[in-house]
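Now for chain A:
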Amino acid sequence: MSFWNDPLKVAADWLLGVFTGWGMPEMAANILIGFLGVLLLITVLMVLDIFLVWIERKVVARFQDRLGPNRVGPFGLIQPFADIIKLIIKEDTTPGGADKVVYNIAPMLSMMSVLILWAIVPLAPTILGVDLNIGALYLIAAGAIGTLSIIMAGWSSNNKFALIGAFRQVAVMVSFEVPMLTMLLIPTIFAGSMGMSTIIEKQDVWYVFLAPLAAVIFLIAAIAELGRAPFDMAEGESELVSGFNIEYSGMKFGMFYAGELLHAFTFGGFLAILFFGGYRFFGLEQVSPFLAIAVIVFKAFIGYWIIMWVKYTLLRIRIDHMLAFNWKFLTPLAFSLLMVVALMNALLANAPIWLYISGMFLSNVAVAWAALEIARSVSRREREKVEGPKQVVEVGH
Partner candidate 1 sequence: MVPLSWYLIFAAALFSLGLFGVLSRRNAVAILLGIELMLNAVNINLAAFWRYGNVMDMAGQVFAIIVFAVAAAEVSVGLALVISVYRRRNTVVADEIDMMKW
Partner candidate 2 sequence: MTTETLIWLIPLPPVLAFFLIVLLTNKSKWLSHTVGVGAAFLSWLASMIVFFRAVSVEHLGEHPFESSINWLPTGNSWFEIGVLIDPVGAAVLFFVSITIFMIFLYSVGYHNFGQPAGDHDRAGLPPHGATVEEHGHKHVVPSVEPMYSRFFAFLGLFAFGMYVLVVSDNLLTMFVGWEIMGLCSYLLIGFWYGKESARNAAIKAFMTTRVGDVFMLLGIAFLYSATGTLTFREIFTEETLHMLAGHTTFFGMTVSGFIALLLFIGTIGKSAQWPLHVWLPDAMEGPTPVSAMIHAATMVSAGVYAVIRMFPLLTADMHGHGLTVTMSIVAFIGAFTALFAATIAVAQNDIKRVLAYSTISQLGYMIAAIGIGAYVAAAFHLITHAFFKALLFLGSGSVIHGMEHGVLHTGNHKVDPQDMYNMGGLRKKMPITFWTFLIGGFALSGFPLVTAGFWSKDEILADAFGHGHWAVFITLAVAAFLTAFYTMRQITLTFLGEPRTEEAKHAQETPWTMTTPLVVLSFFAVTYGWVGIPEHFPLLGGLVPNWFHDFVGHTLAEVPETPEFSWIPLLTSLVVALGGLTLGWLYYRNVKSVSEDKLQIPLLKNKYYFDEAYDFLFVKPAYWFAENVVYKLLDQRLIDGILHISGPTTGGIGKFVREKFDLPFINELVGDGSANVTYWFGGKLRAVQTGRVQQYLMLALVTFIVIGVALYFFVLS
Partner candidate 3 sequence: MTGEQIVFLVVALFTLGSGFMVVTTRNLVHAALWLVSTLFGVAVTYAVLDAAFLAVVQVVVYIGAIAILFIFAVMLTRKDVRDQGPQMNKNWWFGALLAVMTFGGLYFLLQGWSGLSKTAAAIPAGFDAVAELGNELVSPAAYVLPFEVASVLLVAALVGAVYVAFNPRSGK
């Protein structure tokens, strides 16, 4: 077993040898090694986060036909470090009448809710934090903590805008958790487990081909959960200035900001894990764990890029439209899709693989088509109620 095949275990064994050699009891050594592992992961993530800022700014600039950061360092690569220095040396204000403890805990919780997600992300067959057999639920649980952090931030700031922004964001997050959780159940049905590594291992065929609609719904719910455009009414610059984080400055604001970026990247990763085969890419993951990491990071970046693409392309939706969209369209659609998929899964349990895949795919398409048709007819009726029946203008007579 060489370092190149199973780096984590080799490193851990080596460290254990070193620590026990120093005379440490074995249990304490193990705890220390685990702690070091977490520290390593977080460090990597935070560094990645810094570059995410640069990537985001570069990409948005391209979308908006600009150049983006290009002055500091090559291609502006040093720019995020400059930003961080600025944030750190900025005055750290706390508004009067704020609930100081809660106010200070909130950004930490926000960052934490993102970081703990990585505990269950399998980077390679052998490189993962915990193989929790209820990983999908864990994802939601972490999201719950994120919700909490936002409402704490909004409330403790003692600011109308912050509170309203928090309310909106929490309403959105709580609502969109429903279709999201429902869509998490679909890979669960396919794989027979909620564990992330099992889901990846069972993905001989990417689940996006089995349930493309589920992937789309998951993506929409994830974007809403992130609070990014078009669902970013919590920040709503034009109405709420900056929403729940209006009173935060300096590095506390930076934590919210970095948390959001990392969160988006994380959801790109989960999209890859749940629907795009995770670290698997035509057997590449068998060659080396490092290749596997490269694959999953690449896939996560694609997901992240899609999320950015959506963010910088679409306009903000009004809050009531958004909740109505969730409760009246997305949730029923998710439920019916779940029922259809579960039913098809039971029906096609013994079918040959090509029939299973095509059956699943076609049922997904059918559900999507039916949902769109229903939505179309309902909206036509609504429109006619307002505008009166559509006048057909005959041309040519």
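Here is how the candidates were picked: all candidates are chains of the complex that A comes from, given by their letters.
One rule holds in what follows: contacts are C-beta pairs under 8 Å (C-beta built on N, C-alpha and C of every residue); 3 or more make two chains touch, one makes a residue touch a chain; residues count from 1.
The structure presented is a predicted model; accordingly, all values stated were derived computationally and were not measured.
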item	value
Touching candidate - 1, 2 or 3 - for chain A as found in this complex	3
Complex contacts: residues of chain A adjacent to candidate 3	27, 99, 102, 132-134, 137-138, 140-141, 143-145, 147-148, 151-152, 155, 163, 167, 170, 174, 177, 194
